[in-house]
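Note that one protein chain is taken out, while the other chains of the complex remain in position.
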Amino acid sequence: MNQKPSLGKRLLAAPHLVWSALFIIAPLIMVVYYAFTDGNGSFTLSNITAIPDYADTFVLSIWLGLLATVISLIIAYPLAYFISQSKLPVQQTMIMLVMLPMWMNFLLRTYSWMTILEDNGIINTILTSVGLSSLRLINTRGAVVLGMVYDFLPYMILPIYSVMVKLDHSLIEACQDLGGNKWDVFSKVILPNSISGIVSGITMVFVPSVSTFYISQKLGGTSTQLIGDVIERQFMTANNYHLGAALSLVLMVLILVCMAIMNHFSDGEIETGRISA
Amino acid sequence: MKKFFSLITAIVLAFGALGTTVFATGTTEALDPESLRGTTLYVYNWGEYISDGSEGSLDVNKEFEDRYGIHVEYTNFTSNEDMYAKLISGGANYDVIIPSDYMIERLIKEGLLAKLNFDNIPNYRYIPEEYRDLYFDPNNEYSVPYTFGMVGLIYNTKMVSEAPDSWNAMWDEQYSGEILNFNNPRDAFGIAQFLLGLDINSENPDDWQAAYEKLSEEKPLVQSYVMDEIYNKMENGEAALAPYYAGDFLMMVDNNPDLAFVYPKEGTNVFVDSMCIPANAQNKEAAELYINFMLETDIATANANYISYGCPHTGVQSNPDYEWVGNEILYPESVDFKTDYFHNLSDETLSLMTSLWDDLMVEGGNNTGVYIALAVIVAAVIIIAVVMAVRKKRRANIDD
Partner (left out) sequence: MKAKKNTLLKIYSALIFLFLYAPIAVLIIFSFNESSSTAQLTGFSLTWYEELFRDAATLSALKNTLVLAVLSSLIAGLLGTISAVGIDSIRSKRMRRLTKSVTNIPLMNPDIVTGISMMLLFVFAGRLLGRSGVLGFPTMLIAHITFCLPYVILSVLPKLQQLDPNLAQAAQDLGCTPFQAFIKVVLPAILPGVVTGIMMAFTLSLDDFVVSYFVSGPASQTLPIRIFSMTKKRVTPDMYALSTLLFLAILLLLILINFAQSRNEKKAKRS
């Protein structure tokens, strides 16, 4: 008796499965297909063997992405904790303030960093007007990392906040009752309970940072070509879809490996939902 | 006064008509624009390359829409190569495109352009003789010239120690970090080739390798590789030197009088950008109507005034409203340096150039530190993983 509705219900998953097959699986198959063929459609490994030429670029992208992720985490964690400990109305307002920038177009927000960082930009104007010498801020790797941190910081704050707000206060009290000091409270209660938020925050900052091309184009100079830039160029300018597909494939595999390593550390459980707050 | 102008126009018209009799022999009826009302026309053009209504100029596309009831979907590309990639992807159809000479040669060779029906473009009579039968379209079948010009060196007089007269200035270390260069391979390689005295259309791989090495040598000094981003950077004094198209300089100097322009002595590239219709255009008649519209003297003058490139149009040249007539940068009286057109390259050379360009883009910067840092991190992750695994095992053993 329980089986019958269940069959009908299970059929409800069918549209999704068809959709996934058509628009998630098939496109990935296309990437693989393009990566292993040449312009005439015949099989080739030359796209894959060209990848080592881009090793530097991959390494640089991962490095800058990693830096941005770590900095975001360091900035976001105390803030998320502070927000979660505030009174409810304050909490709501602060979360709103964190989310609000996400509604502004990120291209424009990044662009306005140019106005701030340029040689004749706001910071340097202030510096020179108080008699200091101006700094070269834009067109550096630092500017690119800054752009990444800036653009993706909310994606780190929100998931950490959303696990911290669920944290049971009696756990902290229990730890204190058992003679734990502040460090114990942090390392034995708060940190382990916020791992899932941290992991999803890391994912949501690392993945877009590694693959960005816009931020590096606007804020980076000539020495910050990221893998996203190379891929974009293959499709939009160089008209070499096959190399572009091969690079995307490698990028995808690299990111999946990174994610797998991280999930291994956190035992699964990822807090999904960017604005689940 | 007005009469006088119309008299001139009439003379020009009559004069132009002589040259176009060849095209007037077609027997087909002139196209009826009414039948195209309500259709959409896809126009794909360079950025800042049409009078768009800003700063009190004429909004050319809107004018076309209002007159013919044809909706114009106007989008921009930033380089010939970008345009080609979009066109050949099959993802998008366009009705009118405005590529440069060498790209037109390539598109014709690959069968990607449609032959124009000049019966629908009577205003072709305004195109002067010297801009017909150009090398990329020797029989005048596929293209209608829109602009012409040369590449030169723009510099900020307040930021350079002495006025440059050579491409060499872009390799001058005192301007490190204040030099811009083209973000498209053909123009960037062209500069290195002129500087090295090489043929810009060389089919010899060694020449391209040499040009690549020259650019590679310059890269540490370059602030960034740009196309139209150059406007903001030069106008705001963010960069001292940049090669770009002469016409754009005239727009920039309007906003920053410190800028100056020179045609370097080693020579430079001459180009003609022409209106074409892709072979897979869906609205060819409207496209021809548009091209004809763009050649109307008033419209062409508005465009020529706004984009300030050289204008191959007899009507514009004699129009008193034309601002740039006789401008020495656009129409230099004597050219005492080498000039050359880009030609389409063979497939082998093209792919060599593209891959050298890719190498140039990704190389540079000192990455040893990055490698070391990443290695340390990977090692740390492995150690932590091992420690954690050992601990887990120990705990499991204790539990047992």
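Chains here go by letter, A and B, matching the order in which they are written, and residues are numbered from 1 within each.
One rule holds for everything that comes next: a residue touches a chain if its C-beta (ideal position, glycine included) is under 8 Å from a C-beta of that chain, and two chains touch if they have at least 3 such contacts.
Just so you know, these numbers come straight off a predicted model, no measurement behind them.
S.K.: Using the contact definition given at the top, list the shown chains touched by the missing chain.
M.R.: Output: missing chain touches A, B.
S.K.: Using the touch definition up top, pick the residue from B:E73, B:D133 or B:E323 that touches the left-out chain.
M.R.: Answering carefully, the residue with contact to the hidden chain is B:E73.
S.K.: If the missing chain were put back, which residues of chain A would it touch?
M.R.: 5-6, 8-17, 19-20, 23-28, 30-31, 33-34, 75, 78-79, 82-83, 89, 92-94, 96-113, 115-116, 118, 120-122, 150, 153-154, 203, 207-208, 210-211, 213-214, 218, 228, 231-232, 235, 241, 244-245, 248, 251-252, 255-256, 259, 272-276
S.K.: Please give every residue of chain B in contact with the chain that is not shown.
M.R.: 40, 42, 44, 47-48, 53-54, 62, 73-76, 78, 89-94, 227-229, 231-232, 235-236, 255, 280, 282
Assume only the chains that are shown with their structure count from here on.
S.K.: Between chain A and chain B, what is the separation of their C-alpha centroids in Å?
M.R.: Chain centroid spacing, chain A to chain B, equals 35 Å.
S.K.: How about chain A: which of its residues touch chain B in the complex?
M.R.: Counting only chain A, the residues touching chain B are 53-54, 56-57, 59-60, 62-63, 66, 118-120, 136, 139, 141, 221-225, 229-230, 233, 235-240, 261, 264-265.
S.K.: Which residues, counting only chain B, touch chain A once they are in their complex?
M.R.: Interface residues on chain B, with respect to chain A: 79, 81-82, 84-86, 88-89, 177, 184, 219-220, 222-225, 236-238, 354, 357-359, 361-365, 367, 370-371, 373-374, 377, 381, 385, 388.
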